[in-house]
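All protein chains but one are shown at their positions in the complex.
All chains are identified by letter, namely A, B and C, in their written order; residue positions are counted from 1 within each chain.
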Amino acid sequence: MSFWFKIKPATRFVTKKGMQMENPVEIQVDTVVESSIKTPGPDSWHLYLEMLRSRLYEVEVKRLWQDGAIPGEMHLSMGEEGIVVGIVDQLIDGDAMALDHRATTALLVRGVDPVLLLKEFMGRPDGLGGGMGGHMHLFSREYLSASSGIVGSSGPAGVGFAIANQRLRPGKISVAFFGEGAVNEGMMLESFNLAAAWKLPVMFVCKDNGQAVVTQSKKVTGGNLLERATGFGLRAVEVDGSEVEEVWKVANGELRRLRNGEGPVFVYGTCVHLEGHFLGDQLLRQAHLSVSETIKMAASLVKAHTQSRGAPLRERTASLRETLGILRESARIHRSKEGDPIPILRKKLADMDADKLRQAEQRAQDEIEVIIQRATAPVEQLEGGQQ
Amino acid sequence: MSFWFKIKPATRFVTKKGMQMENPVEIQVDTVVESSIKTPGPDSWHLYLEMLRSRLYEVEVKRLWQDGAIPGEMHLSMGEEGIVVGIVDQLIDGDAMALDHRATTALLVRGVDPVLLLKEFMGRPDGLGGGMGGHMHLFSREYLSASSGIVGSSGPAGVGFAIANQRLRPGKISVAFFGEGAVNEGMMLESFNLAAAWKLPVMFVCKDNGQAVVTQSKKVTGGNLLERATGFGLRAVEVDGSEVEEVWKVANGELRRLRNGEGPVFVYGTCVHLEGHFLGDQLLRQAHLSVSETIKMAASLVKAHTQSRGAPLRERTASLRETLGILRESARIHRSKEGDPIPILRKKLADMDADKLRQAEQRAQDEIEVIIQRATAPVEQLEGGQQ
Amino acid sequence: MRKLNFGEAIEDALMQAMANDEKIIIIGEDVHGLRLNLRVRFGRDRVLPTPISEAAFVGAAVTAAMGGLHPVVEVMLVDFIGVPMDAILNQAAKIERFSNGKWKVPLVIRAACGGGYGDGGQHEQSLWGWLAHIPGLVVLVPSTPFDAGGLMTAALAHNGPVIYLEHKLLSEALLDSLGGGSRMHASFNVPVDGARGEVPKVWEPIQIGQGVIRRVGEHLTIIAVGVSVHRALEASIVMEKKSISAEVIDLRTVAPLDKKLVIGSVSKTGRMLVVDEDYQGYGLSGELAATALEAGVGMKYSRVCTEDTIPFSRELEYKTLPNVERIVDAAIDLVNR
Partner (left out) sequence: MRKLNFGEAIEDALMQAMANDEKIIIIGEDVHGLRLNLRVRFGRDRVLPTPISEAAFVGAAVTAAMGGLHPVVEVMLVDFIGVPMDAILNQAAKIERFSNGKWKVPLVIRAACGGGYGDGGQHEQSLWGWLAHIPGLVVLVPSTPFDAGGLMTAALAHNGPVIYLEHKLLSEALLDSLGGGSRMHASFNVPVDGARGEVPKVWEPIQIGQGVIRRVGEHLTIIAVGVSVHRALEASIVMEKKSISAEVIDLRTVAPLDKKLVIGSVSKTGRMLVVDEDYQGYGLSGELAATALEAGVGMKYSRVCTEDTIPFSRELEYKTLPNVERIVDAAIDLVNR
């Protein structure tokens, strides 16, 4: 099932960039590649396109945010598509998802209508939550999916969905997504224990991008997260988030165990923050500062560094160096894009069949355009046509 | 320093049971055994007497509670003296203690005035907290000691004291005491991480008595607590709480490490609940039910077990059996007193010098009597004399 | 009608509701002991004892509700509700809004509340007005066995989050375990009509948001919930001897408020005396003042509430919680203004 399936009716409009959709010719969408749920191994083409569509969608989200069409904070999931797609692709009816502040990819892949989602980001009355929730508070009852802006809250939420599934929908499971920073939040840790003690069908998925806002998580985290999870009696497995096929394979086995009632699992995957913490991230901006901004920032820093009374000079310099180091490191990751799962798989597919790849990518691009057009059309125009 | 040192002035009254203290002859207390802080190994006589005094004191607390002189809940520390004395005996000026709902032994051994403490339990205006706090909210600024009735809160409290000591009193440490049930509380888990990340001089002491109110903690706890602590980057050591000398030795090394700034430690010790969860514990009462009570309780149970609509009969029987099992197990522990650190050491000392033991015990008994008399004297009588 | 104790009434209502609705489950610390009868009847799958992890299990109860169950999640004492507060403030109370009404959270958060048995300031709070500040929550505080069962039934019929508070002075089992009722000399000022009373054979829900006039009077309106209702009634008898006729309203529901009842009574008497065991400032007592004023009802106003942290000492505790003397004094003062 491809993610734009939920555009109702399930149609794809033949259209050209910028063309008005007066009388769009409707064509039934044929899913580019069949869902890989029943296949013995991952369908790489399918996984690639899921990731790509999410990426393209978020590129547009970024543009809309920068244009001021999306208010407030906006945390993209760019960079974590490998982990998210590798798991969510395999979820089925009745499975639940507890999501954090980076919910876009998971919801899209799960099948939530991308148009409704984008409208919600814009706060439109015809959005997924009627503009009441916004991008950190996304809810799809149909897909048993709920997001929250409170770091750590997806832990208990995942546990609760699993309690309900254990009783009402045996064999159905829940997945909780969160960052490595959230693993220091008490409610998350408690939920590890609760899941283990009750042997709940919940998969805890830690997407470790190394950072929590401007904090390098290693510096504030004791021990090792896999061992930490084990210390709560959780089964713990590690995946490389830049390899979606690997994630898919590991998840496949783990989901089977979960559905069989073999108890909860902690899946730990590394990934990257391609767009900083949120759009407009100060870290990234400061790493690309204009001259005047640098001077302005420097002025207060220079003052702090030199004023009388305070820490010894050595300590002042060390603390300045430390923070500047974080800035530089952040910028370096951003530039290098190392660990991005999309180019990695793309290279493989290009070697396999460059033509097929080009065509599929073009199709994905076209679909995104349609979504954007529909999502940004004035509310009036859609009334009646939209459910 | 023995615990009744803090009776001000540090005196001991020669008195007989029940005798009025009209003109008590004051005798300067000579500490029965010198403090063992500087000795290379534990002073067993000293440790025994610390434990014994605490036990005798709590026997009186129990009596006063049963007489209605102490209101509310009353959680005794009876059974955990081995862990508490083995550690607190070695604390020094500037060290801090974060305590849970079983604070009595720790405060007594640390040196808090036992008379003021008992008065606080009774809610007297001349008590430690003027009757404002009560037995779960005991504070001694002098000894940097604070207790709280919120399970898990001694974790963050221990961390905070350690932050202050790290900055204001280098070489001074803090100790946080809590039960095994508290290790499922998020704030406690977070504080493990915080201490490890900041390398704080805090000793987390888990007193595992196997139970949290009527819950057998193993049934609701995933993994193993020592591994759990390790998963947060804490150093973790285990002690047998029935062997106070062993506790003392382990704590001695750990305290040295802490004072040297080598980072936090988790000390895990097993112990017993000799008086149930709190005084009047329903579990213990139900294990010794009168006939009429049994019938009354049984009546509603029989109904629950047989009424139409509900779980299958097998499940009903199983859940009944489970809870009755907890009752029986609790009563068994209570009766057997296995793991009680006091008789274990007593036997050893009796073999060494039975006379000395008898005399020391008599002295301890006398001192407790004085404390009780002073603490239960009318408020008026003490005004002026008491600070 | 049969008679039950307050706690028995709650259990009885739960027993009936759970027999009728398999989606109801109970989650909380020690519930295998505290709710033994329910566990034996409905099985271990429906009465779930938890670790001491309030943040996780209250948070989990929210999505368990969203996933199709109707949990009754227990936070032993309302004093401990700070621990799982985020799940209440930012999840349970807000999800129906965030989802534009599409996803409801049918959840009962049950906790013991209230003081008067010498357990100190971290174990005797009421906090109902504090919780009522959060939009999206229903807050219920019964004062009799009849209401205790009826409001629990209502809570379980409500398709949203409900805070259900059980006053410890009314609840035999709680008073016994926390106040040490097993001893000879412990004595508590338990309102008899609150602790035991007539209850229906088959429970019917009491309308949420509907208060009740417990006593008709002319000179002033006393508004209260929980144990304070009984204190107010007792005070009214004292006042009667001084020719003061008090009307006593039992709100039963702290949120939403029964504005009509309040406004009607105060319009008649011209005087409002709020008796609130919860903290005085920024809470229920102020809200009642605003409610009448907003409706254009002028009045003389006074309140007898808990003004500060509750002391442990029984004597100081007595003075701090609303008591009959304080109520009578305030009423006399109000009537003479």
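What we mean here is this: a contact is a pair of C-beta atoms (placed from the backbone, for glycine too) under 8 Å apart; a residue touches a chain by one contact, two chains touch by 3 or more.
Just so it is clear, the structure is predicted and the values come from calculations on it, not from any experiment.
Contacts of the undrawn chain with the visible chains, over the full complex, involve A, B, C. If you put the hidden chain back, the residue from A:L301, A:A331, A:A350 or A:A377 that touches it is A:L301. Of the candidate positions A:P42, A:G123 or A:P201, contact with the hidden chain is made by A:G123.
Check C:F42, C:W103 or C:W130 against the missing chain and you find that the one touching it is C:W130. Within the whole complex, the absent chain has one touching residue among C:G121, C:G150 or C:G180, and that is C:G121. Of the options B:L52, B:A157, B:V183 or B:M203, the residue whose C-beta touches the omitted chain is B:A157. Not every partner is drawn; the one left out touches subunit C at residues 55, 79-80, 82-83, 85-90, 93-94, 97-98, 120-122, 129-130, 132-136, 255, 279, 281-291, 293-294, 296, 298-303, 307-309, 311, 337.
With the whole complex as reference, residues 96, 98, 129-133, 137, 139, 141, 144, 146, 148-150, 153, 155-161, 163-165, 167-168, 186-187, 190-191, 193-194, 197-198 of subunit B touch the missing chain. Taking the whole complex into account, subunit A touches the unshown chain at residues 65-69, 71-74, 120, 123-125, 129-137, 148-152, 181-182, 184-187, 212-215, 217, 219-221, 278-280, 282-283, 285, 300-301, 303-305, 307, 309-312, 315-316, 318-320, 322-323, 326.
In the analysis below, only the chains that are shown with their structure count from here on.
Ranked by the number of C-beta pairs in contact, the top chain pair here is B-C.
Farthest chain from subunit B (centres taken as the mean of C-alpha atoms): A.
Each chain gets a centre from the mean of its Cα atoms; for subunit A and subunit B, those two points are 48 Å apart. The mean-CA centres of subunit B and subunit C are about 34 angstrom from one another, to the nearest whole unit.
Note on chain placement: the centre of subunit A and the centre of subunit C lie 42 Å apart, centres being C-alpha means. Each of the following residues of subunit C touches two or more other chains: 45, 50-51, 53, 55-56.
Of all residues in subunit A, those touching 2 or more other chains are 186-187, 190, 193, 197, listed in ascending order.
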